[in-house]
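Of the protein chains in this complex, one is absent; all others appear in place.
Residue numbering begins at 1 within each chain, and the chains themselves are lettered A, B and C in the order written.
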Amino acid sequence: MAYIALATGFLLILIGLYGALTHSHILRMIVAFTVANTGVNLVLVGVGYMGGRTAPILDKAVEVSAAAQRIIDPLPQALVLTAIVIGLGVTALMLTYAYRLYVTRGTLDISRYTELKW
Amino acid sequence: MDLFIRDNLMLAMLLLLSLAMLVAAFMAIYSKRSLPIAMLAAGLVSLLASVQFLLLGAPDVAMTEAAIGSGLTTFLFFFILGRVRGGANRD
Amino acid sequence: MIKRFLVLLLVLSMGVMFSQLLVGYSPDRQLNATAHYYATQTASETGAANIVSAIIVTYRGLDTLGEVTVLFLAAAIVGMVLSAKQGGQSPTSASEAERQLPPYPPVGELLATGTQLLVPLILMFGAYVIVNGHLTPGGGFQGGAILASGMLLLLLSDPLRTIGHRLISVVESFSGLAFVLLGILGLLLAGGFLDNKILPLGTFGSLFSAGAIPVIYIFIGLKVGAEFSSMLLNLAKTEER
Partner (left out) sequence: MVSALSFIALPLGTAFTLGLLPQGMQRVNYLLTLLALALLSLIAASWLLAFAAGEIATQQIFTAGTTPPFSINLQIGMAEAAGLLLLNLTGLLSVIYLRDTLHQQGARAMAVLLIFIMALSGIVLTRDLFNLFVFIELTTIATGGLILLSHDKRALGAGFKYLVATQIISITLLIGTIFLYHDSGTLNIDGMAAGGLITGESLALFLVLIALILELKPFPANGWALDIYESAHPAFSAILSAAAATAALFAVDRLLLVGSNSWLPLATAVGVVSFVGANLLALVQRNDRRILGYSSIAQMGLLLVVVGQRDILGESYLFIAGGILLAHAIAKAGLFWLSGIIVARDLSDWRALQRNPLYIFAFATFIAMLVGLPPFPGFYAKWDLVHLLAAHDRIALLLALLFASLLEALFLFRWFGYVIKGEANPEGIICARNKLGVIAAATVAAWGVAYLWGEMALQGNLLYSIPLLAALAFLLLEWLAVPYKNVLAISVLLGWFVVNYADYNPLQLIFAVIILVGGPLILLSSFYARGRRIGFYPATMLMFAGMAQLIVAKSSFDFFAAWEILTIGSYYLILRGKASEPHAISYIIFSLGGAFLMLTGFALAAAGDLNFLLSNLSEVAPAVAPWVFLLLAIGFMTKTAAIGVHIWLPGAHAEAESDVSPMLSGILLKAGLFGLMVLMLEMGRQSLYGVDLTHVMLWIGALSALLGNLMAAFQEDAKRLLAYSSIAQLGYALFGLALMNHLGWLLALMFVINHFIYKSMLFLSVGGVAKRTGTRLMYRMGGLITLMPLSFIAVLIGIIAVSGVPPLSGFGGRWIFYNAIMTAEYRLPLIIIFLAGPIAFLYLFRLIHTIFLGQLKDEHRQLREAPFWMILPQMIFVACLMVFALVPGLALKRVDHYLLQYFPEGGLSWDGLTITSHFGYWSPISIMVIVGVIFMTLFAWLLFVNRRAQKVKQFNIVFAAERPFRPETTHFAWNFFAPYRKALGFLTEPLVTRFWDAIGEALHSLAELLRRFYNGNGQTYSVHLLAFVVITFLLARGVS
């Protein structure tokens, strides 16, 4: 099952990258990057998955003593949590940039922002 | 036996979810689609991902992805889209 | 077209690399040493039932501090980007056009009433998610996001309502400061930066347990909620230009 999650995640990343690198519309690029980020998160969780085990929460179903045999690796999940929040921060920032670019220049076509080059 | 059925069921669900996510992802980057649909599709990818997280035994991640990845992010997209209406459909 | 092809080629090569990763991957049968430690020691060391929460708040608390800071940064920079002080601000045709667009249509009765009913519920739910973070799925981030969505509803139902921006920034700063201070307390009173044992671990599985984890989570929740709200508020203000 981990393989499915990983494959899906990778495919999402590739689709996202392809979209981000072919659309010249800034908002579309950002959308594509969120897809890629979702893919990354999926890969992260997928790597930590172990078949037949349960979520890393100790309760009546999973006693502390049996935890090592029953739960999934909790660390990747903690990492994904962080990654999601960071992703949101970056997305928000990019969106705000898009807005400001639009306000100052009246276009959202990235190929128009080439006054700096060479 | 129960376990076997449960596992296969999960496998099927995961596959289905993955397929749905890939379709949604295609919609999100397919350029003929209008921008709002692309944004919604991206949100959908995220939402489906959160279901998948749940299946993968990561409820914490699932909650976060649902609240932040699909909820807030999509909202931000539409918010900005509303602000740049003039140039939004110019590719 | 050539560019598309090139990008496709590159993406496919990335795909090849990823497939190598996939081929080389085999799921673990046993928890690795790190995960095993978490599985067996979390309960006794931190007193938290939700191991992920324990990792986030304690073991990898430095990451979380960074994560909260990311949000703080994002909110601050969104504010900076949107505030017109940056040089080169010039009215363009686009903003002219925007000004002529009609404002949002007045919100319907349903939304207004719904908001009044929903917002307290949402806030309650957010608070619940936050304080139970060490026991059940959820915690500061999820709860904070929920809190912010309450704020979002308020904004939607009454776009022109002025929500105390000042209050939000005080909450934002105060909770951030509290987080850092709790971390330093850990350094001074317990085993290290962000050690949760500055408070008694309590009874395993009860609300008041897991040392400082719930306390830290509350501040994280407040902070996350405040950051999101501040971002939203800043964005909302753009319309008033």
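Going forward, a contact is a pair of C-beta atoms (placed from the backbone, for glycine too) under 8 Å apart; a residue touches a chain by one contact, two chains touch by 3 or more.
Being a predicted model, the structure only gives us computed values, none of them experimental.
Participant: Shown chains touched by the missing chain?
Facilitator: A, C
Participant: With the full complex in mind, choose from C:121, C:170 or C:207 the residue touching the hidden chain.
Facilitator: C:170
Participant: Out of A:1, A:15, A:31 or A:47, point to the residue that touches the absent chain in the complete complex.
Facilitator: That would be A:47, which touches the missing chain.
Participant: Taking the entire complex into account, which one of C:49, C:148, C:194 or C:210 touches the absent chain?
Facilitator: Answer from the full complex: C:194 touches the omitted chain.
Participant: When the complex is taken as a whole, what residues of chain A touch the one chain not shown?
Facilitator: 13, 17, 20-21, 24, 26, 29, 33, 36-37, 40, 43-44, 47-48, 75-76, 79, 82-83, 86, 89-90, 93-94, 97-98, 100-101, 104, 110-111, 113-118
Participant: Name every residue on chain C in touch with the hidden partner chain.
Facilitator: On the side of chain C, residues 3, 6-7, 10-11, 13-14, 17-18, 20-21, 24-25, 28, 32-35, 37-38, 41, 45, 58-63, 65-67, 69-70, 72-74, 76-77, 79-81, 85-88, 166, 169-170, 172-174, 176-177, 180-181, 183-184, 186-187, 190-197 touch the unshown chain.
The definition used in the following text is that only the chains that are shown with their structure count from here on.
Participant: Given the two chain pairs A-B and B-C, which is bridged by the higher number of C-beta pairs in contact?
Facilitator: Spelling it out, more C-beta pairs touch across A-B than across the other pair.
Participant: Can you work out the whole-Å distance between the CA centroids of chain A and chain C?
Facilitator: So the centroids are 15 Å from each other.
Participant: So, what's the distance in Å between the C-alpha centres of chain B and chain A?
Facilitator: 11
Participant: Any idea how many Å lie between the Cα centroids of chain B and chain C?
Facilitator: That gives a centre separation of 19 Å.
Participant: Give me the residues of chain B that touch two or more other chains.
Facilitator: Where chain B meets two or more other chains at a single residue, that happens at 58-60, 64, 68, 72, 76, 79-80, 83-84, 86-87.
Participant: I need the residues of chain A touching at least two other chains; which ones are they?
Facilitator: 7, 18, 22, 49, 51, 55-57, 77, 81, 84-85, 88, 92, 96, 99, 102, 106
Participant: For the complex, which residues does chain B have touching chain A?
Facilitator: 3, 7, 10-11, 14-15, 18, 21-22, 25-26, 28-29, 31, 35, 38-39, 42, 45-46, 49, 52-53, 56-61, 64-65, 68-69, 72-73, 76-77, 79-81, 83-84, 86-88, 90-91
Participant: What does chain C use to touch chain B in their complex?
Facilitator: Chain C reaches chain B through residues 50, 52-53, 94, 97-98, 101, 129, 137-139, 141-142, 145-146, 148-149, 152, 228, 231-232, 235, 238-239.
Participant: Mind pulling up the chain A residues that touch chain C in the complex?
Facilitator: Per the stated touch rule, the residues are 2-3, 6-7, 10, 13-14, 17-18, 21-22, 47, 49-51, 55-59, 64, 67-68, 71, 73-75, 77-79, 81-82, 84-86, 88-90, 92-93, 96-97, 99-100, 102-106.
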